[in-house]
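All protein chains but one are shown at their positions in the complex.
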Amino acid sequence: MSEARQLLDQPLPVGSEGKLAGGWWGIVALIVTEGSLFGYLLFSYFYLSSQAERHWPPEGLPSLLLPSINTAILIASSVFVWASEYCLARKRKRGSVVMMLVAIVLGALFVGIQLKEWSSKTYGMTSDLYGSLYFTITGFHMLHVVIGLVILLLLLAWISFRYFDEKRHAAITIGGIYWHFVDVVWLFVFTTLYLFPYM
Amino acid sequence: MGQSLSVLRPAAALALALPSPVNAAQAAEAPLNYFMRSYGPASEPTMYLGWVLAGLSVIIMLIISLLLIVALLRNRPSMDMRMIGPESGGLRWIYIGTGISTFILFGLVIYSLLVLDAVAKPPSTPAITVTVTGYDWWWRIEYEHDDPEQTVTTANELHIPVGEPVLIRLKSADVIHAFWVPTLAGKTQMIPGLINQQWIQADSPGIYAGQCAQFCGAGHARMSLEVVAESAEDFERWRNAQRRPVSSPFRPGSTGEFGQRLFMDRCGGCHAVRGTDAAGRHAPDLTHLNSRRWLAAGLLLNTPEDLMNWIVNAQRLKPGSRMPSIALSETEKSALSTYLSTLD
Partner (left out) sequence: MSAITRPPSDSRLRRSPDIGQAPVGSDAEIRLAEIWESLPGWKGWLSTVDHKVIGLRYIVTAFVFLLIGGMEALIMRLQLAGPNLTLLTPEQYNQLFTMHGVTMIFLYALPILSGFSNYLWPLMLGSRDMTFPRLNALSYWIFLFAGIFMYASFPLGQAPNAGWFNYVPYSGPIYNTGPNIDVFALGMVLLGVSTTVGSVNFVVTLFKMRAPGMTINRVPILVWGTLTASVANLLVIPSVSLAFFLLWLDRQVGTHFFDVANGGKPLLWQHLFWIFGHPWVYAIVLPAMGIVSDALPTFCRRPLVGYAWVALATMATMLVGFEVWIHHMFATGLPAVALSIFGAASFVISIPSAVAVFAWIATIWLGTPVFKTPFLFFAGFVILFVIGGLSGVMTAAVPLDWQLNETYFIVAHLHYVLLGINVFPVVGGIYYWFPKFTGRMMDEKIGKWSFWVMFIGFNAGFFPMHLAGLLGMPRRIYTYSSRMGWDTVNLITSIGSFVFAIGVLIFLVNVAVSLRRGTRAGSNPWDAATLEWSVPSPPPAYNFAVIPHIASRHPLWEDRLNEGEGTGQSSLEKGYLLMEGRETIGTSPIDATPEIILKMPGDSATPFFVGLFLSLAFAGMLLHWWSFTGLMILSCIIALMVWMWPEKALAQRSPTDSSREAHV
């Protein structure tokens, strides 16, 4: 009993602390299921493209320049989200706000470029099977980017309200990992839709 | 492997009859009974596999039930209900039970793979290929020929020569159906956009029932077919007869001629009668309508009365089918009847 007593009688953190918070575990579980969703989307793409009777993609190989730049922008925004949390953990709240702001601007830039990419396509969602796949997959990703941006905006607001400090900022950790997930998934989407046809 | 098991036939008959009050004679009459009946090499090994698996299942179930009943009812020294038995012990049950199960399962895997190998491909290359296309809710049956004039098209009645494998190419015109003539072979889905294949072979002449086995809508229950297996000569004779276009010129003004005009007017858009203007492909080819045993994919026997009943009441008899109920006056009915009676 005294052993148990010793085990129990220690100071413990209270509430949402970093990776001990329920929310951190929750977001990891959510990422598992969202990751599976993209897995099934890409499975559908490969399943249908492998059985395509005409050449694939029907409109010829996609141009790589703009999407590659856009990929770099999205990755950069992930770095800034990480930096924002890094600053906060080192008591540099202003730095944290600035980093988050940059991350959001980069994320928004990604959305803008992606919209331009969409409008430059000669096909639409309903014109053929490839169009259905292309716009559904990138559309799903776009939806996740937009949700991610809303989350980043909330985080920005909360940091500027000085809700968080070096000890307590689980929300940033949790929101941040979601954004990293959205960015990593893009690498798979990009590889499938843009690089795979070249192979 | 298959033949040696045929001695099991009476035993399996008993097994099927025993656990239920179903009367064995009636059960044996069921035309789709693949468990007791097999008439060709594409289904026979499977039937024996079924007997072995069903027999084993019954035996295992009896053993487990016995174990459970003994476990429940065996005598125990009376003890205080507050007592709790020790947690350890009993693992031997799991080791032995699972060990035996694994052993049996391993044997079954091997056996089922052997059967799969036996039925997956025909013993010799089939000389005859038939294309069967599923429609809502009937079967188009085509014996293709390099010369399109020689191609035979019929519906819901598949003729094959006895004793040789026949390759069936399976297509669908609309939704997924499944081609299933259980006493000759297992089922295969007919998937739009895809051509599946299977083979069948009947070892003795006869009529074998088939049924659509994939839910395909309102008429799914009413989508059956028949395989007619006959000697090579009979089959040739039948095929040559089916190749003939109609040639029955009617006297102008006769009832038959009126019936023919009516047919071209009201039916020819969907149905085809080779040798006339009727060339529709949405519905069964009626060139040799009267050579077939059934109407509307097994719904009605092909008699003149039921034929007219079907034409007038199709939507009531088979709701949702493409065949409309056609309003006809008595004169029109008799004229159409006269015309249709010539399609043999």
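Observations on the structure shown:
Order as written gives the chain letters A and B; numbering starts at 1 within each chain.
Simple rule for what comes next: a residue touches a chain if its C-beta (ideal position, glycine included) is under 8 Å from a C-beta of that chain, and two chains touch if they have at least 3 such contacts.
These numbers come from a predicted model, not from an experiment.
One chain of the complex is left out; on chain A, the residues touching it are 1, 4-5, 7-17, 20-22, 25-26, 29-30, 32-34, 36-37, 39-41, 43-44, 47-48, 51-54, 125-126, 128-129, 132-133, 136, 150, 154, 158, 161-165, 167-171.
Although one chain is not drawn, its touching partners on chain B can still be listed: residues 16, 19-23, 26-27, 29-36, 43, 45-46, 49-50, 53-54, 57, 60-61, 64-65, 67-68, 70-72, 74, 76, 79, 81-91, 93-94, 96-98, 101-102, 105, 108-109, 111-113, 115-120, 136, 170, 174-176, 178, 180, 182, 185-189, 191-194, 196-197, 211-221, 319-320.
By our rule, only the chains that are shown with their structure count from here on.
Averaging C-alpha coordinates per chain places the centre of chain A 52 Å away from that of chain B.
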